[in-house]
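Handing you a structure now.
Heads up, one of the protein chains got dropped from this complex, but the rest are sitting where they should.
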Amino acid sequence: MTERVVLAYSGGLDTSVCIGWIAEETGAEVIAVAVDVGQGGEDLDVIRQRALDCGAVEAEVADARDEFADEYCLPALKANALYQGQYPLVSALSRPVIVKHLVAAAKKHGATTVAHGCTGKGNDQVRFEVGIQSLAPELKCIAPVRDYAMTRDKAIAFAEAKGLPIATTKKSPYSIDQNVFGRAVETGFLEDIWNAPIEDVYEYTQNPATPREADEVVITFEAGVPVAIDGRKVTVLQAIEELNKRAGGQGIGRLDMVEDRLVGIKSREIYEAPGAIALITAHQALENVTVERELARYKRQVEQRWAELVYDGLWFSPLKRALDGFVNEANQHVTGEIRMVLHGGRAVVNGRKSAQSLYDFNLATYDTGDTFDQSMSKGFIEIFGMSSKIAARRDLA
Amino acid sequence: MTERVVLAYSGGLDTSVCIGWIAEETGAEVIAVAVDVGQGGEDLDVIRQRALDCGAVEAEVADARDEFADEYCLPALKANALYQGQYPLVSALSRPVIVKHLVAAAKKHGATTVAHGCTGKGNDQVRFEVGIQSLAPELKCIAPVRDYAMTRDKAIAFAEAKGLPIATTKKSPYSIDQNVFGRAVETGFLEDIWNAPIEDVYEYTQNPATPREADEVVITFEAGVPVAIDGRKVTVLQAIEELNKRAGGQGIGRLDMVEDRLVGIKSREIYEAPGAIALITAHQALENVTVERELARYKRQVEQRWAELVYDGLWFSPLKRALDGFVNEANQHVTGEIRMVLHGGRAVVNGRKSAQSLYDFNLATYDTGDTFDQSMSKGFIEIFGMSSKIAARRDLA
Amino acid sequence: MTERVVLAYSGGLDTSVCIGWIAEETGAEVIAVAVDVGQGGEDLDVIRQRALDCGAVEAEVADARDEFADEYCLPALKANALYQGQYPLVSALSRPVIVKHLVAAAKKHGATTVAHGCTGKGNDQVRFEVGIQSLAPELKCIAPVRDYAMTRDKAIAFAEAKGLPIATTKKSPYSIDQNVFGRAVETGFLEDIWNAPIEDVYEYTQNPATPREADEVVITFEAGVPVAIDGRKVTVLQAIEELNKRAGGQGIGRLDMVEDRLVGIKSREIYEAPGAIALITAHQALENVTVERELARYKRQVEQRWAELVYDGLWFSPLKRALDGFVNEANQHVTGEIRMVLHGGRAVVNGRKSAQSLYDFNLATYDTGDTFDQSMSKGFIEIFGMSSKIAARRDLA
Partner (left out) sequence: MTERVVLAYSGGLDTSVCIGWIAEETGAEVIAVAVDVGQGGEDLDVIRQRALDCGAVEAEVADARDEFADEYCLPALKANALYQGQYPLVSALSRPVIVKHLVAAAKKHGATTVAHGCTGKGNDQVRFEVGIQSLAPELKCIAPVRDYAMTRDKAIAFAEAKGLPIATTKKSPYSIDQNVFGRAVETGFLEDIWNAPIEDVYEYTQNPATPREADEVVITFEAGVPVAIDGRKVTVLQAIEELNKRAGGQGIGRLDMVEDRLVGIKSREIYEAPGAIALITAHQALENVTVERELARYKRQVEQRWAELVYDGLWFSPLKRALDGFVNEANQHVTGEIRMVLHGGRAVVNGRKSAQSLYDFNLATYDTGDTFDQSMSKGFIEIFGMSSKIAARRDLA
């Protein structure tokens, strides 16, 4: 029987060419799989037909938007996951859900190999392949761009030679990956890290410097899950989409950073993630009210490791599962409302309300009603500082 | 010989009353010590005279602004110290430098006790007393507000009865602590955490929503130290002061948070720290370019512990010294220039330049000149993902 | 109605005197509660009667040995909990289970206060009181030794004056706390930390230097729980008890350490915990076979924090619950058999067997059957070392 290869298919030039290229290199039949994670653009049926027209023996498309929001973006939100303290893992989150669909298709169609369109110097190749190894260790992985030297120029020549139904003329200067949780842009002139990005780079966000009215929003969380916006019930997907519009409309969520790739190099990245940044900001503010101090301090360290793991492509790893055990427990009481003002590129929390609040007005207030017993403090300070004091007596001697 | 008490003196009502109050409670002579950490306000000589007029047997004033910037704010900058990921430790940084001057005065004047004006439910009492215990374990500490029930009302009555040369009429609704690194505000109506702050609360920052021209600034660092702004050499103090003006003028550095105090309660705090936030933002961006990945990842965890320690009043502790050993080593190559735009409440880095850069254009570029050997990636991925893959084979079985 | 105080009652002199002492100090009725956590010694009914004879209005005794083993010792085993890398938290584990029974008794009998016999300079006062605050924040705590200056001499005088049915003559030189998980001893001559312990100090362990036959044992774990010894099914309690005998008979589990107390001082402690040490040693060895590397590395850090939290009396804290979420997930596959030799003070693992093993003979072997693809290593090394190499190029320049 002819070998079968499942290809992660986007509908664009590169992966359209991959269909025939893989067939020629390996003699295998190619099954194209396109997964909608909210990247927008063409209709899934159009994409499906194009795959078939380009020579795929089968083509599958899946609307994974809710799955992506509920099972991938939401855990990231609960973990306030920001790689290097900034990047909300946009692409890193979408790879595992795509992998899941690729592996399912491989099993369904009896494929032995999964192919993807990544280069050999980025993070996504690792995320795809380690993900696939972890869900189906028996599958092989190939990446035509990396393994068969399928450069852009060769891809265009191939498409034209074969008459593939895909445009080859327009070459965008931008290399883009986007989904409902955000958008990543790389481009030649930004590889000089002294150059500033230009407005043209952005699509999910308006210019924050443009004068406009502020937008006030109230987000309701239940156990860490955003469940309502301004009192209207929402799914996680809807929450992200609405905040993409509203926070994006205020220029919120633009990032310009030099980032440490898993493959050991530093790269310049521009991101837009208005919904993600707004939600994480609100979630953190609610945690400040509802999570006990020592748990909060430890969770910050867990969050960092969580973000690194997922960035590094280890979504399906045992450590990820165990950290989720911690993170879910820590979100149990993160219930309440956060009011924030979206304006001029800033998402600013200015009100919190929670039946699960640990903020105790009577302990905190300096006015009438103060219940804090200040006489306890002297003993606390004496013993809290004891080990430092004993060390000081020695060190000063 | 009469016992002597050194009092941390601000020149305000509370500590002016403390002079006589302590004398009455303890029979001791009171020596007032005022330390200028950039809090602004009255002239030091005026403050000194007032202390004497209020009954102090001696009064000392010290301009510790450069010392504060160089030895307290700078280590915080090198550690990107943000408590709970937000608060740049404004008051927490000033306490140890004040403590140092109090202890020096106590030794000079043969005092056995140090007094401060803090209440018994805040962090500052701990920072003062643990600091004093650590520099001079033989000194005792007293806090009249906490230990002798010196309430505001009683203080006013005392001042009026004794005819102290200090205004008692105007009662500001705000409880404020400020220094060159920032400003902290607490006030009654914000103790309801659903209430938003009003513009009246702020002093170091303009309203970010006011339309104005953007301000572009280039900050030069050497080994983590800000040494020039827009090409002009600056001291650390000057860097903070200039950025307080310029970033503050753009509404940068406002914080509104519910924070975990060391004494176990949550409190609502408003901070303004335009210079601190601008400098930390720039410093982090330069680290992203000049610090190796594994060092950067570990440093993030060290930074958190550093900030917690200093927040908790353990500036003079053995762990703080050892963490500084790490942080200084990590800053050795943080040399270069950061260009950032200050505008509308945002400090946005958009350019980096460094002779110590680890960003390698030829490894990063997708264009001509690419030197990254993509053929290495397959082996990397296989072995990097090996332990996850082996675990997956078991877990899926 | 007369106030009621629940007293943690041991049956010994101190807590027997406490019954009357508390009554005199507070006018309250005292309810004695004794909890059997495997400390051995007198029959519970005898203890119960003594409490009544000493003036308690009610006396309750509870056999909490299985509860203690299953709900307190077992989580510690899953976390390989060793404070300062050595001490298996013997007393620290028993306090929360005792607290649970005290609180239940307080609710049942309408008491407003809980009393315990601890001094004011140890850890146990914190464990009792923070535990009680966490299970019943409305209850007050008192400690007659600390709060009412009930010294040993005064207690003896009180007992003799009142004719309490308790021996006052024999004064053991040792201060001892013991339960099924181990035994702690403090004594005057060991407060000189240069002095060596003498054989007389030990009770759970034989002299390891005595010649005897080695004892080989096979312990079976399921998901981290010891379920069989030498093929015989056991409860957790039985596992600890049997290994106390067998490992204790070989002189295993003696500890002599200077330890950091929560109250800020260092103290010299002698512990014996033969069963605990044998079980933790076996559990760790099985984890080495069944837990994936990154999870194992992270778990080591979680284990340390877990042990510190529990040592510090924060058993009922939110962070403890969240860490347990992690630890339980990490133990899911810790299933299999460990063979160890108990001999001469050493518990040495020399065989492991597991259906959940991640040890892959074919990947590990250097002999026939090797399936490890060594050609992958070159790429791995190149990229794994990339960020160090790039940093080196700069640092050497």
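By written order: A, B and C. Residues from 1 in each chain.
Just so it is clear, a residue touches a chain if its C-beta (ideal position, glycine included) is under 8 Å from a C-beta of that chain, and two chains touch if they have at least 3 such contacts.
Keep in mind it's a predicted model, so treat the numbers as computed, not measured.
Which of B:76, B:105, B:118 or B:390 touches the hidden chain is settled by the complete complex: it is B:390.
If you put the hidden chain back, the residue from C:155, C:277 or C:391 that touches it is C:391. Remark: the omitted chain is touched by one listed residue; of C:7, C:106, C:130 or C:282 this is C:130.
Contacts to the hidden chain, counted on chain A, fall at residues 292-294, 333, 356-358, 360, 363, 373, 375-380, 382-384, 387-388, 390-391, 394-395. Residues 260, 263-265, 291-292, 294-295, 298-299, 305, 309, 314, 317-319, 321-326, 328-330, 383-387, 389-390 are the ones on chain B that touch the missing chain.
Mapped onto chain C, contacts with the missing chain fall at residues 84-85, 119-121, 125-126, 129-130, 133-137, 141, 146-147, 175, 186, 188, 191-197, 208-209, 211, 214, 254, 256-260, 262-268, 284-285, 288-289, 293, 296-297, 300-301, 304, 308, 313-314, 316-318, 339, 343-346, 348-353, 357-361, 363-367, 370, 372, 374-378, 380-381, 384-385, 388-389, 391-393, 395-396.
Methods note: only the chains that are shown with their structure count from here on.
A straight line joining the Cα centres of chain A and chain B is 32 Å long.
Residue positions of chain C touching 2 or more other chains, listed in rising order: 292, 294, 383-384, 387, 390.
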